[in-house]
Structures are given as structure tokens and as C-alpha cells.
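Structure in C-alpha cells, see below.
Missing here: one protein chain of the complex. Every other protein chain is in place.
The first chain written gets the first letter, and so on, giving A, B and C; residue counts start at 1 in each chain.
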Amino acid sequence: MNPFVYFSRVSNEAIAVDHIFFALTALSIVIVGVVFLLLLVFSVRFRADNPVHRRKPPRIFEYIWTPATFFLFLFIFWWAAANQLGALDHPKDSLDIHVVAKQWMWKVEQPNGVREIDEIHAPIETPVRLVMTSQDVIHSLFLPALRIKQDVLPDRITYLWFTAQKPGIYHLLCAEFCGTEHSRMTGRLVLMTQPDYARWSRSQGPSRGLAAQGEKLFRSLGCSGCHGPNSSVHAPDLAGVYGREVHLSDGRVVTADEAYLRDSILKPGSAIVAGYKPEMPSFAGTVGEDDMVKLIAYLKSLAGHTTINQQGERR
Amino acid sequence: MTDAILDRLPQAKQPQTYLNEGYTLSSWLLTTDHKRVAILYALSITFFFFIGGAAISLVRLELISPNGMMLTDEQYNRLFTLHGIIMVWFFLVPSIPTTFGNFLMPMMIGAKDVAFPRLNIMSWYIFVIGALFTIYALIAGGVDTGWTFYTPLSTLYANGSVIAAAAGVFVAGFSSIATGINFIATVHLQRAPGMHWKRLPLFVWSIYATSIVMILATPVLAMSLLMIVAERWLGMPIFNPANGGDPLLFQHLFWFYSHPAVYIMVLPAMGVVSEVLACFARKAVFGYTAMVISLMSIAVVGFLVWGHHMFVSGQSQFANLVFSFLSFIVAVPSAIKVFNWTATLYGGRITLKAPMLYAMSFIGLFTIGGLTGLFLASVPIDIHVTDTYFVVAHFHFIMVGGAVSGFFAALHFWWPKITGRMYPDNWARIGAMTTFLGFIVTFMPQFFMGYAGMPRRYHVYPEQFQAYNVVSSVGAVILAVAYLLPLFYLTWSLRYGKPAGRNPWDATGLEWQTTSPPPKENFDRQLVVSAAPYDYENT
Amino acid sequence: MSETARVINEPWPSLPRQREAVTFAVWLFLATEVLFFGGLFLGYTVYRWLYPEGFLIGAQETDIVYGVSNTAIIMTSSLTMAVAVRAAEQDMRRMVFRCLIATALFGLAFLVVKGFEYYDDIIRGFVPGPHFPLHQTGAELFWTFYWVMTAVHAIHLTIGIGMVATLTVLLHRRKLPLVSPAYEGVALYWHLVDIIWVVLLPLLYLIGRAS
Partner (left out) sequence: MSRQTIELWKGPLLIWAALCVLLAITTGSAYIPLGPGNGLINMTVSALKGALIMLLFMNIRTSSVLVRIASAAGLFWLTFMFALTASDYLTR
């Protein structure tokens, strides 16, 4: 494999990062070159025994290089920040792949319920979102070919977005030190063309959709007893809750995203929907991260969300 | 150890030096003389420098092979953690302030001693107690959390002696605080008549700025370590997410100290470089006022940028941009310092003695370290290179290329003053150039390796990175030789070096106006200062 | 004059200068202390903001009687400490001596009350850990901060009592003349410990009383 992996960049965002990187590198080489050259030239020309005319450097330089440096740095900040803000602007309809990190492996669930270990298959030219959480310590999912990385935290959901352009097999690494076998917590990112990905998905044996598994859990855990349509208990109706704005009893308005749903299941008291009593028991310790992924997938399916993941599930 | 060195010291012609005040062990261990305290510190941190160096030598040796050769994962992790903890808290943070700062700062302002001599020796004892805890942690099996102690790894999952190590760092922190308070009080209240603020040498300014960072940042580290101990030892949830805790809170607290700590390491080196450059270019430092403002603004603004260590941690995007912006701001004064140093050389009468070579490698390496800091302050690039070898290379350029080069510049510049003997300059110059070469070979490849995607703290790694690692390890061997070299010729000089006299470099600072080594009282009379520092052009 | 000579230390040329240095240095140390406790205050603030309900539920279980009486005790100790320093300036040796003893005793009284409170808390099971009685998220965090904050404060107070006791003994043996800057230095530290408690009172005892 080419040791200069940074030429294997597989998304437009990665190319943009490279551009900033190369520009900064060029700038740095120029500045370092000038500083080294001046040190050298001055050391030779103004060596103690060299009879050369000497005068003081004019003070005016200070008034030039101070603002010059300031505005140069300001410009780099602006450039990098603008790029970063652009990267945040991700497409709404994405293929959601769930990732659960634990010491020392990556557990991956495709939208159609296919499970992988230390491997992520994803289609190119499709917005992909990794929905990540950890079972133990802080990990960090690092995909160097895409120039992206995000810490994966216990009891919290973090995301990574990408739209890859080039099929291939790339590194998947853990970048946050997570204990003994940190350096062995590595794997592969397999990027495929859309038809290949669809074929691969289908070939992965009989699998049930995540949402279907979640629905089963929803019943077996007793959620449906209160939140179901026929329940007599006064509990919020969850149909279409995903992505909606929810008014809470303490006056806050939050969007019901994965993190919110997750918190509501594990720490029900932390966000009470306006008009309801805080009577839901906590499912912390009962619902593991794997089950959480399924439950959330089910709740999302109730929202009638048309995303690529349903297309992926279509047989 | 101390006695062994004493035996070899010159029987000075002067009636009295701080070295021949007394020869008993207790005359050293119960001393209140800032110069003797400095020597005690110097011996302790030299010991730790070589322990930390030995640890990383093993690590670099291991990394020659992508699959490891001799160490287990556990051992590898413990070694780099040990390297980090020892180098940061038991070498770099105390390095220049407690040795050269302690020895020279009072002399440079024309004082007899620091403001609180007993507090000064006490701070060394506190340091030693902290060191003992750390050595215990080492012997008891080591720690495998990385020097950053991130939760919940450190509190709930790691097996090593986290509590002992945290206790060691906690205690050593109070030594930093005591030193900082002492130095600030000294600079404010012990200056000789006529030594007003605009006449302070830049080294004194740098020690002053460093002390401010020490006393205001270190307590926060102490508290975050205390919280770690409470969670790990007493089982009280503070950062544990299962109880609603937030591991990012620890990172905020930790970096509130640990980013300014970088300035604790590098500011004194900047001071040293200013002194050395002026002396060997026979010229006043260009833009004294700008240099002072830069030092002080780095010290203050340095407190506002810690969040750039957390761009991928799950911190909010808004905070990322705020911290990114502030990080660019803090780079401005550093850049100005580099320009001013370069301009200082212009029109000088330059001799390239060993201290000067070290000072110039400081400028070069610090420039590279500083510029790569701009990469890391840019959020999109940092997202890619954080926690990779790019970051490792960057902070080693600052802390080793910068702070350690500064330390060696100081060592060679003030060695004649401290010991009264000259070292062989040619050997020292070879040492300086070998250091520079070894450093570049060790750390340059790590930039490429990091951008190519090699994460830090990896015991086994993808084979494609082997070439870089081999080069880096070769560089480490050169660097190890370069760091061992002074140990020999400096020790040699204690007995065989030619006597230095008061002022071998013909320098202007007040410390050069007394005998070498200086007497206990530093000066035989009360000095009165009547000129700005660096009055080289008129001598 | 001889008294001055006895308290003046190298490298100070005069006592007022040394006194200025001691005061300044103690204040620098107090700034350090502010940031030391600042870490705890930051943690408390963040978690209280994240879990307002949990903090209220947790805080309802602290015993305000202990909290308020201890505030009164420590404020009174500050009074005697302040009087001791003023008496030292006026060379009223017996008064200094009495006030220092009173200060140390008030400090001890604070610790005794604190001890009873801790005993109650432990009996009622409010020790963070697997058997913690409150289940609302945040309540346990509140109690962790309760314990760490009060314990760190109590350690500070214990050190303070030790220093005041040392001053008292030295004064009694006529080894520390009243002109020494040590009295003011210790007093400054003592007052800071008082201020910290004054801030802890609303954070730990007063929230959650209204509901």
C-alpha cells in the first residue's frame, strides 16, 4: 500500500481538508525557510570578526509584522472555520449505521440489522451517518482516509457524517487511548458502490430489520404498556416523536433526537414532557447499548421517516 | 551524590562561595540558600530526565517493529505513561524555573535571596515527596492511563497504581505553587534599588510570567486529580456517565491546567534564549517592550485556549470555534517573539558558542512547533490529526525542541557562573549540533506519519508506517547520545575545566558582576542599577 | 527593637517590607485556593445546570440546622480572629491570646458539629455508592459534591486550627512577638476558609428548602 496514505482521500471533504493542510504547509515552509535563512545569513555576515557596516534594524518592522501576523492568523482562522461550518451542514436523509465501541472492538449494526465486528461496510456517493456510543471508556473512531474522527463516549451518542466518493478498503482506528489493547482496536472501512453495497447487504444471511427487533423489545420491556395506543396510563404517544420538537415541563424545548430518546429511556427524570408526571422508571442497566440501538430504530420507524435505510431494507 | 560532586569542585581562590559554605549533608539538606536549593532541584530533575528518557528509549526501540518485539501491550502502555508523567511534572514543569530561575533570578535583580528562603527549601521537599509517590507508583506496577488520566478509563477501568501516581502529581503541584508564590513575591519586593520594571532582564520577566501561570493553573489540576481519587478510591461518582457524570468535565478541568502548563515549560526557555542571544550577538534584544508584552500576554491568553485539546471530544461546535479563534490569537505573541529574536541578530557581533547554538536551535525548532500549532488550532485539520503522531511531533517540538533546548542553552550559558569552571566548548558545540540533528530526525517523520493517520499511543501499528518509525527511532538514538554527552564533559569540567572568572562571556547581567561561583550573599555590596539590561553596544 | 529583630528574616531589610511580602504572598496563596475550590464550584455548577431536579431532591436531604449553626460558628471565629489581629497591632498580648484560643475553639466546635452531621448522613445512608437511597439522576452527584466540598473545607479548617494553635503556643512561650507578620498571615487564611463556607452554605443547605 502506498505509504503516503493521505493521497488515498475518498471524500470531497477530505480533499478540502488536504487543501487547507497543504496551504498551511506551504506557508510554514516559507516562514521556516525565511527564519532559518536569516539566522544563517546574519550569523555569517555579522560574525564578530567580520568588518562590515552595522546598523540597528529599524523599529518600523515591529509595526509591520505585528498587524501582519495578526491578520494572517485571522485569515487562516476564518478559512478553517468556514470550512468547518460547511462540514457541519450535513444532509438530513442519511444512511444510519450504528456503532457501539467497547474495550477493544467496534460493534457495528447496519440499518437492516446486519452485524459486523471491526468492520464498516458503506456505500459511496451516499450520505452516511455513524451513530456511535460506547459501553465502557472513551474511544475515538478515526477514519484517516476521510480525514474524520470523533470521540465515542459512554452513555452519550455522537455522530460522524461522510459522503465517500471512492470504493476501497481503508483503515478504521481507535484514536483515544482506551486501555491495554488500544492499538489492536482497529478494523476496516469497506466502501462499495451502491449496487455492490445492496448486494452485500442482501447476502448477509437472514436478518431482521433493526426496527422490527426494536418493536419486539418495545413490547417485551413493557414500554407498550404505557406508551402503546391502547394504554390507560397517561404517557406520551411516541408515534412520530423522532425529530419533533418536544416541550418539557421545565420550559425547555428540545428536539427529540437519538440522544434525547436515549436519555428518556435511561434517565426519564431528566426531561419530563410538559403535562406528564415523572413516573417512568429508569431502564438504566436493563437496556444495553445493543438494545438501545434497536429501540431507537423502532421509535424512528414510527416517525414515518423515509430514509435510505428503508430503501436498504426493501427486499 | 552531592558530596561526590563537592569533592571535585575547585578549591576556589575566593575566600567564600556558596559551595564551600559547608560540606556536611545537612548543610545541603537544611539550606535556605536559593543557589543550593537550585542545585538540589537540578540533581532531582536530572535523575528524572534520564528515567523518563530511558522509558521512551524502550518505547522507540519497540516501535521499530510494527508488531512489537519485546514488550507486552501492558508494558508498552505503562512505559509511555511513565514517560509522560515524569517528563511533564518531574522534569519539564520544574526544569528551568526551579534550577536556573532559583539560582539566577534573585541575582539578576540584585537580591540576596528569594523572598521566602525557607519556603523555597520546603518546596523542594514537597517535590521530593511527590516524587516518592510517583516512584512508588512505578515500582508498584506502573500506570496505564496515559499522562492525561482521562476518565472513565482512569477511575473505573485502569488496573495500575493510578491513585499513587495522581497523589504524586498532586503533591508535586504544591511545590510548583510554593515556588511560583515565592518568585512573584521576590520579583515584586526584592529588586535592587534602580531595578525598575523596564530594567528587568527578559529571563526575570519570563520567570515572573511562568510563576503567574503556576499559581493560577496548578490548583485546578490538583482539584481534578482529587476528584479522580474520590471517584476511584471512594467510589463517589463524579465523572461516571452511568450516574449522570460527564467525562468531558474532567477534560475541561484537566486542560485548564495542562494547556497553560505548556507555557510553564516554554516561557522560561524564551527568557533564556533572549539572554543568550543578546550576549552572543553583543546587542540589546530587539523590541524589549514587545517582548515583555508578548510574554505576559502568552501567560494570560494561554489560559483561554484549553478547549483546542477537545475538538473531537464531544464539546459543542460553538466552543470549538471559540477555542480555535483564541488559539490563533495566542500564536501572535509567539510569532512576534521569533521575529524579534531574529532581528536581534541583525547588526550584531555574533560568536557561535555552545549556548548560542542551543539558543538558535530553540528558535528554529520553536518556529516549526509554533507553526504546526496553527494546523492544530484549525478545527478541520485538528479533527484529522488530533491523537495522531502529528500532535506528538508538534508538542515535542515545543517541549523538547523548545523547552529542553532552552534548558541546555541555560545550562551551558550559566554553567561557568554556577560551578566556576569552563567546559570544553568544542565538545559542547558538537553536543548542540547533535541534539538538533537527532531531534529533527526523530520528530520530523512523525508529522508525516501523523498526517498519514498513525494514532498515538499505539503499540502495534499498520505496517505502512514502519519506515517512518524506524527513522524516528534512529533519530532517538542520536538524541540519546546527544543528551548523554553533556553529562560527561560537564562532569569532567568540574575538576579539569579552567576557572571561569567572574564574567567569561563578557555579559551584562547583574549575575555576572559577582564571583563565580557566587558567595552565599551573592554580592559583596548592595547593588544599585542605573541602566537598562543588554547594554552591550556601549561596552 | 529587639522584638523586631527577632521576627525579621533574611533577606528582608525592614519589618514593614517583610510584612508587606507576607501579606502579598498569603494573598497569592489565597488566589490559588480560590481556583482550587473553583474546580469544585465549576463541577457543581455544571451538574446543577444539567440536573436541576436531581440537585433539588438531593439537597432536600441535607440538614439545614447543622449548616446554619456551623455558619454562625465559623463567622464568630472570624470575628475573634479579626479582633486578635487588631489586638496584636495594639500590643494587647492577653487579648490576642484569648482571641486566638477562642478562634481555635470555635474552629473545633465547627468540626464537632460537622462530625455529628456526617454521622447522621452516614446513618441515613447518604453516602454515594451502590446503596445510595435516592434514584433521581443528579441526586447522587449532589451528594458527592456535598462530601468532597465539605471534606476539603474541613481539611482546610483543620490546618487552620493547627496554625492558630501553634501561634497560641508560641505566643504563650513568648517566642513569637506580636509584631510578627505571622498573625496576619494566618488570619487571612482563616477568613478565606470562612468565606468558602459562606459560599457553600447556599449551595449545599439552602437550595431545595422552598419546595
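In this text, contacts are C-beta pairs under 8 Å (C-beta built on N, C-alpha and C of every residue); 3 or more make two chains touch, one makes a residue touch a chain.
Given the structure is predicted, the values throughout are model-derived calculations rather than measurements.
Contacts of the undrawn chain with the visible chains, over the full complex, involve B, C.
Across B:L304, B:L352 or B:A532, the single residue that touches the chain missing here is B:L304.
Mapped onto chain C, the interface with the missing chain covers residues 20, 23-24, 27-28, 30-35, 38, 41-42, 45-46, 49-50, 64, 68, 71-72, 75-76, 78-79, 81-83, 86-87, 90, 92, 95, 187-188, 191-192, 194-195, 198-199, 201-202, 206-207, 209-211. Within the entire complex, the positions of chain B that touch the omitted partner chain are 188, 216, 220, 248, 252, 256, 303-304, 306-307, 310, 315-319, 322-323.
Quick note on the criterion: only the chains that are shown with their structure count from here on.
Ranked by number of C-beta pairs in contact, the top chain pair is A-B. Farthest chain from chain A, judged by C-alpha centroids: C.
For this pair, chain A with chain B, the centres built from the Cα atoms lie 36 Å apart. Chain A and chain C have centres, each the mean of its CA atoms, that are 46 Å apart. Among the residues of chain C, those touching two or more other chains are numbered 50-51, 54, 137-138. Chain B has residues 244 in contact with two or more other chains. By the touch rule above, chain A contacts chain B in their complex via residues 1-6, 16-17, 20-21, 24, 27-28, 31-32, 35-36, 38-39, 42-43, 46-48, 54-57, 59, 61-62, 65-66, 69-70, 73-74, 76-77, 79-81, 83-85, 87-88, 103, 136-138, 140, 142, 144-145, 147-151, 153-156, 158, 171, 173-184, 186, 267, 270, 284.
For chain C in complex with chain A, the residues that touch the partner chain are 50-54, 135-138. Across the complex, chain A is touched by residues 73-74, 77, 144-146, 148, 150, 152-153, 156-158, 241-242, 244, 247-248, 281-282, 286-287, 290, 312-314, 317, 320-321, 324-325, 328-329, 331-332, 335-336, 338-340, 342-343, 345-352, 360, 363-364, 367-368, 371-372, 374-375, 377-381, 383-384, 386-388, 448, 451-453, 455-462, 464-465, 467-468 of chain B.
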